[in-house]
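Shown here: the complex without one of its protein chains, the others still in place.
As written, the chain order gives the labels A, B and C, with residue 1 at the start of each chain.
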Amino acid sequence: MLEKGWIGGGNTGRNTTIIRSNYLWDESAAIYEHAMKLWEGLSQELNFNLMFSQRGVLTLAHSEHELREMRRRVEAIRLNGIDSDVLTPDEIKRLVPIMDTSPNLRYPVMGGFIQRRGGTARHDAVAWGYARAADARGVDIIQNCAVTGFRIDQGTVRGVETTRGPIRASKVACVVAGHAGVVAEMAGFRLPVTSRPLQALVSEPIKPILDVVIMSNAVHMYVSQSDKGEMVLGAGTDSYNSYTQRGSMTVIEGMLAAAVELFPCLSRLSMLRSWGGIVDTCPDASPIISRTPVRNLYFNCGWGTGGFKATPGSGHVFADLVARDEPNAIAAPFSLDRFVGGYLIDEHGAAGVAH
Amino acid sequence: MADQGAPACVTPIDVLATPPGGPRGAGIAIRERRLLGKLVVRGDTRDTDFIDTVQGTVGTAPPTTPNRCVFHDTLAVIWLGPDEWLVVTPPGREEGLLDALAAEGIVVTDVSDQSTVIRLTGPRAREVLAQGCALDLHPRSFRVGSAAQSRIGRIRTTLWQVDAQPGYDLLVSCSFAAWLWAWLTDAGGEFGVRVEAG
Amino acid sequence: MLLINCPWCGPRDDAEFHYGGEAHILRPANPSALSDEEFAEYLFLQQNPRGLHLERWCHSDGCRRWFNMVRDTATNRILEVYPMGELPSSQSGLAAWRNNWRRNSAAERNARNRVE
Partner (left out) sequence: MRRRSNRLEKGGRVDRTRPVRFRFDGRDFEGLSGDTLASALLANDVSLVARSFKYHRPRGIVALGVEEPNALVQCGIGNGTTPNQRATRIELTDGLIAASQNRWPLLRADIGAINSLLSPLLPAGFYYKTFMWPPGWWLRYEHWIRRVAGLGRAPPGPDPDHYRQVHAHCDVLVVGAGPAGLAAAAAAGRSGARVILADEQSEPGGSLLAEDDVEIDGRPAADWLPTLIADLQAMPELTVLTRTAVNGLHDHGFLTMLQNRAAHEGTARPRCTLWKVRARHVVLATGAHERPLVFADNDRPGIMLASAVRGYITRYGVTPGRRVAVFCSNDDAYRTALVLVRHGVEVPAIIDVRANTAGPLVDAARAAGLTVHAGHAVVGTSGWHRLRSITIRQLSGDGQTCTGRRRTIRCDALAVSGGWTPAVHLFSQGGGSLAWDEAIGAFLPDATLQQVTPVGGCAGTMSVAGCLAEGHATGGAAACAAGHEEIEAPLPRVLEHSQSLPDHLWTVPHGRPGRPLATHFVDFQNDVTAADVHLAAREGYTSVEHLKRYTTTGMGTDQGKTSNVNALAIMGEVLGSDIPGVGHTTFRPPYTPAAIGAYAGRTIGALFDPVRITAMDPWHRAHGAAFEHVGQWMRAWYYPRPGESMRQAVDREVTAAREAVGLLDASTLGKIDIQGADAAEFLNRVYTNSWLRLQPGRARYGLMLGEDGMVMDDGVTTRLAENHFHMTTTTGGAGTVLDWLEEWLQTEWPDLDVRLTSVTEHWAVAALCGPRSRELLARLCTDIDLSAEAFPFMSMREGTVAGIPARIFRISFSGEISFEINVRRRHGLALWEALVAAGEPLGLCPYGTEAMHVLRAEKGFIIVGQETDGTVTPFDLGMDWIVSKTKTDFIGKRGLDRRDLLAPDRKQLVGLLSEDPRDVIPEGAQVVETVRSRPPMTMIGHVTSSYHSPTCGRPIALALVKGGRSMLGNTVSIPLANRVVGAVVSEPRFFDPEGERMHG
């Protein structure tokens, strides 16, 4: 396993650690629920406490239109066998006392739905736990070693060039969120992904005030409180491609205005640290788990803001694809050729931004 | 809502029914310039006929430098784009002007009621705008005759400076006018706001 | 917070602009002549380099005019802005345009047929 920097240093170490599987489309629900089931036993399997905390993920609706979309999503989720409860504003107020649920808000809380099995996990622990387990199974983890090119002969990958010399391999699997497009170029083909900054921030630690994860697409903000006591906030990606891991202040301001609007008591807390990750996003806001134009070269990318929550599931079906050179039922819909035929899994068109 | 007889005309600021008045020595004053005529004129600046026709009908050639506006007796012509200008007229003058320009085959559209104009004046006007507008309004870079399309707070606004006092005209879509009015009142709160009759 | 130099209005905050993705993507003159694969390249594939990027922006809150820009996505440094329909004037920008795989794509060849 080759890592350009330090393991977990990419989006694993930069995301807001939200885990859920309440997606609209069957294909998305299948892979995220597969991941959810694996999350549920992962700490024990890896013998490393990932602090996987099923505190519940509550998604808010702020208009008649959003209520309609919510009902559609909830019904689909339920029939896919995934847990999901609709909550009234009063029930939401009882669950999250610090939330302003008064009807005179610009975007009043008109309802919401909660996935109680959703929640958060300690992102660094996930990387470390997997690394230790992989190491124990004999995987050679090489950090500070960047892939600089591919050895390809007659359309088949034979190995990679790295900053520390060449490595021969009969199969190569790339999971390089943020830089998938750049690595694909090295192999001589293109991916339908764009890489953009995604910003997040934490407040100073305070005593517990929020037990569940809150998401709102209308005011565009999601928030949870970490075990250390920090409020962890995120929003959408910036509008333009960039690899700088720096985003626009406008995004931060919008996110915090929305946060204060919904949680007035956050106003006096202090922002401690803000940062940016680079997410590569597909035109349909769904991932790519696929073979490529180069034989025996595989890509797992394009997760946008959804990569962390899928970790165990995406890794599992990807390993399966690499081993059998054939996608299983869960991975198949996410292959590259969907962009040719046109059968997209449009998670932003229909389901709003997917965090 | 005194106006040129029936049918009654109502502007987006009228419905707020803000009573005129305010503290003595207020830092800013705001008022709606009600029912001004507004025409969008399109044309090619390399086409001398176009320039001459505008000159002839409006009385002044359209400014060809960006971020500028020219004043001609009661009219103001604001640069909106390389082939686009806004002619602001006193109430009622727009129909005549529209017909005159259209008769000359110039692409012109009446947008009088698409937006309204709020006049912002007073010693603290610049500081108030700076609270929501990222433009550099310092006299070294923005003076009388300067114009710009930008954002104030969360909305799109076109503004031009009308005097050195300083005074600004803020052009805003009708449905955002109430928000801008409230925003100005809030932003001016620290300095005192006087509301003047439209 | 980029400071983007609108060719007409001058330097403004990026909040006033709308990002339009890769520049110089010509619409096929006769799309029906393209295979699904070739059309997908036109429809979905965008340059996503870590480095010089030729991209389109629109000054949506200003003069509402579209223009092109060369920006280094690794540093956000802006090399130049230039009008629609023109090519970059900087050598590196021009090279980036020339080295783009799209120059030889079926979709672009199809589009050029209209020009020729």
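Odds and ends about this structure:
Just so we're on the same page, a residue touches a chain if its C-beta (ideal position, glycine included) is under 8 Å from a C-beta of that chain, and two chains touch if they have at least 3 such contacts.
The shown structure was predicted, so the numbers you read here are calculated from the model rather than taken from an experiment.
Considering the intact complex, the chain excluded from display touches A, B, C.
The hidden chain makes contact, of the residues A:V109, A:V160, A:L266 or A:L321, with A:L266. Residues touching the missing chain, restricted to chain C, are 1-3, 13, 18, 20, 27-28, 30-32, 34, 36, 39, 43, 56, 58, 60, 64-66, 75-78, 84-85 (touch as defined at the top). Considering the complete assembly, chain A touches the hidden chain via residues 5-6, 8-9, 13, 26, 41, 43-44, 47-49, 51-55, 62-65, 68-76, 78-81, 98, 100, 106-107, 122, 124-125, 128-129, 143, 203-209, 225, 227-229, 244, 246, 249, 252-253, 256-257, 259-261, 264-275, 338, 340-344, 346, 348-350.
Residues 6-12, 15, 35, 40, 42, 83, 107, 109-115, 127, 130-136, 138, 140-141, 153-155, 173-176, 178-179, 182-183, 186-187, 190 are the ones on chain B that touch the missing chain.
Please note the rule applied: only the chains that are shown with their structure count from here on.
If you average the CA atoms of chain B and of chain C, the two centres end up 34 Å from each other.
Centre-to-centre, using mean CA coordinates, chain A is 29 Å away from chain C. Residues of chain C in contact with two or more other chains: 13, 15. Under the contact definition stated at the top, not a single residue of chain A touches 2 or more other chains. On chain C, the positions that touch chain A within their shared complex are 1-2, 13-15, 18-19, 21, 36-37, 40-41, 43-46, 48-50, 53, 55, 73-76, 101.
Chain C makes touch with chain B in their complex at residues 8-10, 12-13, 15-16, 61-65. Across the interface of their complex, chain C is touched by residues 66-67, 80-82, 84, 134-135, 148-151, 156 of chain B.
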